[in-house]
Every structure is written in structure tokens, then in C-alpha cells.
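A short worksheet on the structure shown next.
One protein chain omitted, others in place.
Then we have chain A:
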Amino acid sequence: MDDLSKSSMKFFSDQQLCFADILLPHEVQARIQVAVLNFLKILSFPDPAISDLPLINRKSSNSRVSEGILTDVSWIFLSHSFCSRSLMKANATKAFIRVWKVMEMCFEFLTQEKRVTQRELFYKLLCDSPHYFSSQLQVNRTIQDVVALLRCSRYSLGIMASSKGLVAGRILLQEPNQEAVDCSACGSSGYAISGDLNLLESLIMKTDARYIVVVEKHAIFQRLAEDHVFNQIPSILLTAKGYPDIATRFLLHRMSRAFPDLPILALVDWNPAGLAILSTYKFGSIGMGLEAYRYACNVKWLGLRGDDLQLIPQQSLAPLKPRDLQIARSLISSTTLQDNYRQELAVMMQSGQRAEIEALYFNGYDYLGKYLAKKIVQANYI
């Protein structure tokens, strides 16, 4: 069964799939070189022109869902809708040049065989071309443009993912030629997940856990780790401290493939953002749709859910904010959301309220562990 998820038992949706290749440095450099040659060729035509950049659309209109038939994992992917970025359009000129500048910088790093983080790249670009880059967000978006243009993964460009995630619990992780790290002995801070995907790929994992618990918030992760909840119910705790980054998802995906019998359970706040986070682990994202689809996992929603609201006091419920409503609308319009999730979302919207996991502490600081254990044992997850 293991191989089936790798096999090509996928049908028409695959023809629509647009993906970013995971390439070696010299292959990426080759693509950049082809880009330069094409640009110069077109610039030297008898009827010369400045070529436009064809970028794959990273919008929901270009997103599709692949429902795994023989696997139970669905994912979001991007299809072949392009938008064209031209130097000549007044409001796109700078964005056009930003793409080339990032390509230039990545090319340099690849030649030097260096890897950088997005943050480092931002500072380097800020020093080099302050007129073009003003924020980290802009740099991140430009990087995604380059990914969309060259169709190679961000990591292939030499850009490391952020190191946000943490692992704790009954798992041994061993980097090649290093000592194995016992994540149950890491204390409340856990083992930091590296941003280097190659390194994560090479980790040797051993576990005797029976569940993987993905936690939305760092504070909750810390409490659970401190209380050694993973010993009461043999489990692995994982968090990305909020919205999941590629490295955390990568590792989770590796775990799910290495240990396919372990159900993956998510513990998120009762609000649209929590559901969004869960969905990202589950289906992937559009923003990084060219790569993220690879790391979709079958994550189940443990809590907080509608029926847990009776466990928390009325006062701990807060009103939904406009941002929450925005996220909820976006979730509702996505085709991937299964019915029972939709129902939960509907209840959230109707009540107009949200609740955080911390509300469970009303029942005592150790209540969280008990709650978790009870739900797992009852297989109360959707």
C-alpha cells in the first residue's frame, strides 16, 4: 500500500498539475541560464522585444483538488493558468525587475554553493537594491515568483525554509554521523526542526509512539511537553508555532510515510484560523502550491471542536474578528473542505464566537492532558 501513494494511480487531474521540480544546484543554474539566453535572443531579434515573464497564477482560480482515490490524502495543486508580467506596464516594472534581481542573487549563491534563509536574502537585497525591496513579505513573494517562473522548488534555489517547527515526544531523530536525539528528553522546548530540507530528508527516525499530535500554538506545545503527555499516551508532539512552514510539513509528511499506522491528530483553537492551519497541513497551500502539494497529510481534527464548548466557561468565548470572518469565507469557498468541517465552521459563524485551547485550563492545569488522552482513546476525531 505504501507504494500506491507514490504510484501513478492518479487520473486526469495529473495532466493539469503544475509543479515545481526539486533540482540540484547546477540544474537550477542551467534554467536561469536558459532564461538569460532567451531574454537576450528575443532582445536581439530583427523585431526586438523585451520578453514577458510567464508566471503561474497562484490564485484560487487556478487551484484544483486531487482527491486521492486509493489513498486517503487529498491535496491542492496549481494548474496551468499563467499571468504575464511585462516591463512595460507601469505598475509592474519594479516587480518585473525584482524577479530578475532575485534570480541573480540565487544564481550567485548557487555558484558559491551557499544556502541562505529568506531573512538573509531580504537583507542582502535590501543592501544591494534598496529601491526595489522594502519588506520581507515582498521578498517572499518575489521568491515565489521565481519558483513560478523557473518551476523549481524554493529549496532548489538555495533558499532554506525558516526553522520554526518543534518536535517533542517518543521519537529518536538522528542526523547522519551524529548522535540520535531523544525528543522526549528535550524538555519543554523540544527539538528544533531545521530549515534545511536535505537535512530533514536524511534524518533517521525511530519511534514507538502510536499517535502524532500536531499542535497549533507554542504555549500549548510547551505545556504538553512539560507534562510529558507523550508518555501517558505514546505520541509525538509537533508544532509550527502557528501557520505551518514547509519544513514542519516536510517532516510531518516524512513521519506519515515512515510510520503510516500513526494517526495524525490536530489540536487547534476553535476559530477559522485554527481550521485554516489544519487545512494547510491536510491539503497544502496555494501560495506555495507548486511545491506544497507534495507534503499533504491525512490530518484529523481532534479539537477544539463544537462539542468541546461545553467544557469551557461562557466567559472564555470571544467574538469573531473581521479577519476571522474573512478566513471563514475563504474556507467555505474552497472545494476541499469536507462536510463535517463545514458544519463545524457553520456553527462557529453562527455563534459568532471563538475559543482558545487555553480555555480548557479553567478545569485545572492538568486538564489539557486528560482531555487529550480522553479524546484519543475515544477516537473522537474527524
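Odds and ends about this structure:
FYI, a contact is a pair of C-beta atoms (placed from the backbone, for glycine too) under 8 Å apart; a residue touches a chain by one contact, two chains touch by 3 or more; residues count from 1.
The definition used in the following text is that contacts and distances are computed from a predicted model.
Between the listed names "Type 2 DNA topoisomerase 6 subunit B-like", "Sodium/potassium-transporting ATPase subunit alpha", "AP complex subunit beta" or "Phosphatidylinositol-glycan biosynthesis class F protein", the UniProt record for the complex's undisplayed chain reads "Type 2 DNA topoisomerase 6 subunit B-like".
Within the full complex, the residue among A:21, A:67 or A:104 touching the omitted chain is A:104. When the omitted chain is restored, the residue from A:244, A:303 or A:369 that touches it is A:244. Among A:121, A:331, A:355 or A:372, the one in contact with the hidden chain is A:331.
Checked against the full complex, the candidates A:184, A:279 or A:353 give a single residue touching the omitted chain, namely A:279. In the full complex, chain A makes contact with the omitted chain through residues 29, 32-44, 48-55, 57-63, 76, 79-97, 100-101, 103-104, 107-108, 111, 129, 131-132, 140-141, 143-144, 149, 161-162, 243-246, 272, 276, 279-280, 283-289, 326-327, 329-331, 334.
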